[in-house]
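Report on the structure given below.
Every protein chain but one is kept in place in this view of the complex.
Chain lettering (A, B and C) follows the sequence in which the chains are written, and residue indices restart at 1 in each chain.
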Amino acid sequence: MHNARVLPHYLVSRYNGWRATTFAENRAWYSRLADEGQRPRAMVISCCDSRVHVTSIFGADTGEFFIHRNIANLVPPYTPDGNQHGTSATVEYAVLALKVAHLIVMGHTKCGGVAGCHAMCSGKAPDLEEDSSFIGRWMDILRPGYERISDLPEPDQVPALEREAVMISLENLMTFPFVREAVETGHLTLHGLIHDIGDGTLLQFDGPAGRFVPV
Amino acid sequence: MHNARVLPHYLVSRYNGWRATTFAENRAWYSRLADEGQRPRAMVISCCDSRVHVTSIFGADTGEFFIHRNIANLVPPYTPDGNQHGTSATVEYAVLALKVAHLIVMGHTKCGGVAGCHAMCSGKAPDLEEDSSFIGRWMDILRPGYERISDLPEPDQVPALEREAVMISLENLMTFPFVREAVETGHLTLHGLIHDIGDGTLLQFDGPAGRFVPV
Amino acid sequence: MHNARVLPHYLVSRYNGWRATTFAENRAWYSRLADEGQRPRAMVISCCDSRVHVTSIFGADTGEFFIHRNIANLVPPYTPDGNQHGTSATVEYAVLALKVAHLIVMGHTKCGGVAGCHAMCSGKAPDLEEDSSFIGRWMDILRPGYERISDLPEPDQVPALEREAVMISLENLMTFPFVREAVETGHLTLHGLIHDIGDGTLLQFDGPAGRFVPV
Partner (left out) sequence: MHNARVLPHYLVSRYNGWRATTFAENRAWYSRLADEGQRPRAMVISCCDSRVHVTSIFGADTGEFFIHRNIANLVPPYTPDGNQHGTSATVEYAVLALKVAHLIVMGHTKCGGVAGCHAMCSGKAPDLEEDSSFIGRWMDILRPGYERISDLPEPDQVPALEREAVMISLENLMTFPFVREAVETGHLTLHGLIHDIGDGTLLQFDGPAGRFVPV
């Protein structure tokens, strides 16, 4: 904490520019958002990856999306054991406190976390199997997905695992009683997406058909 | 999973607009980022709150920031116990795999998570004390901060606790051996910010002085 | 060489200040840039003029822009004759070695080089026609632009020639086989700008429309 340092100057400069333009132009709305609280229509769970900014892709307004970003956009199964579950806390807050109408899980291509999971599950990254590997233990959430794709030809496995990361998260979301109830009573809809960061395409999961299709 | 639904039309519409404009204008760069991988200069840990989008405030280019967003921008202490620690995984990935040069914790005013923590710690929200409350258990990370601010006059407590959320996260970051080492060898600098969502101001934590000052 | 002198004290003083502040705040990033090499997103070709600093206008981070500055931001046509072509070397390095995604030619108002070219082409500066005039021979690159603007009313000619300096450079860039290929395969986009140094405005060249428009 005593090590905390001042911001690099170029960020201060840009912040000052933002304040003089974007902020100034939206002052009334920001002020209302501060006074009345947020009321986002949707929650988005996406990856920390610097190449995937959902606010850009969906032209999001301030106040529109409640956004959780973690490694590989994963949601663990419902486990109310009194331990810290940061992702589960975000889902609980979005569904019970904010009552969002949509919950969107957005995966992406070239995901480093998914590639790491594939390496771990196929025996090529023993260090990720250690208890001390936070990345490895986190990617355990995706391990059941590896079982489902390990018979595919090698070059298809990682892309298929990226899709599993979305499908497993959707499955796990339904293990949360409050998510299931909101979905079943029609208060919440779930959505699964895959964004290709190179060619910009977007696929969505078609639940009844059980596969991804272009939006 | 079978419940996954197609995207609302307004989002498809905006996505198509993004693809015809922003994507088209940046195609070459996105393609390079996909082929060569990301190389972000900084990791930002901020809140899921829909009113706080760090990419806007700092005019970020795609590829510049690796962003983790959770409830109240918290980092738990280092606990390599083999359990799932999603936030710790993001820090591990940013520092060890991406070797980011800056780690910025950005808190904000009017934080619902912090307000919940204050209610819980002051005995006004017994439900958050339940084992089954993911939010409560997550906000336990901030409990030591409550001890430090509970003697303040009532109206000052929540704003002070918002600052504690940043300071405790900075402290906890230093309990990760790989963070400490990167800081001590000069490969990483830590930064703590508080963004006021209503009036747009930005404070930064001045480590040696032990307090927040305007940028 | 034996005439080289120590730096004026005011520059040493400012350098020391930079080292104690900007450098210290960015040490980790500078160290990474030194170890891993640069990976700029864009090349900018602008004028040497002391009134035009592109890093300021665009809030550039260190490592973001590869910048060539010459008189009047000119690019000569592709001429692989074994002679020294400093500007062509910078374009070759940016496109083939660094694989930048954007190439921005930024002209500006009140350009001394363009004014000199106008004087030369309109017969008012015979000394610039001499073989020994490096400026005159360099400004020959812009001579075809003079042909296109010499019928305009006198006061419009120099501003029009400043725009020609950008347009001709864009045309000449497309005569480089490696630039053309990168553009045609979507790996590179070209941009033409005019910055008004007095009133701060910025125009961009709209290729399909064939004219400059405000950004």
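One rule holds in what follows: a contact is a pair of C-beta atoms (placed from the backbone, for glycine too) under 8 Å apart; a residue touches a chain by one contact, two chains touch by 3 or more.
A quick note: this is a predicted structure, and the numbers were derived from the prediction, not measured.
Within the set A:R14, A:R137 or A:R163, the residue that contacts the chain not displayed is A:R14. Among the residues C:A119, C:A160 or C:L202, only C:L202 touches the chain that is left out of the figure.
Within the entire complex, the positions of chain C that touch the omitted partner chain are 1-8, 11-12, 14-15, 17-19, 22-23, 27, 30-31, 33-35, 37-38, 40, 43, 48-51, 53, 55-60, 62-71, 74, 76, 80-94, 97, 102, 104, 109-110, 112-113, 131-135, 137-141, 167, 170-171, 174, 183, 189-193, 196-200, 202, 204-208, 210, 215. Not every partner is drawn; the one left out touches chain A at residues 13-14, 16-18, 20-22, 24. With the whole complex as reference, residues 21-22, 25-26, 29, 59-62 of chain B touch the missing chain.
Here, only the chains that are shown with their structure count from here on.
Counting every residue number used by either copy at the chain B-chain C contact, over half are found in both chains. Between the two copies, chain A and chain C, the C-alpha superposition involves a rotation of 120 degrees in steps of 5. Chain centres here are Cα means. That of chain A falls 14 Å from that of chain B. Of all residues in chain C, those touching 2 or more other chains are 25-26, 29, 59, 61, listed in ascending order.
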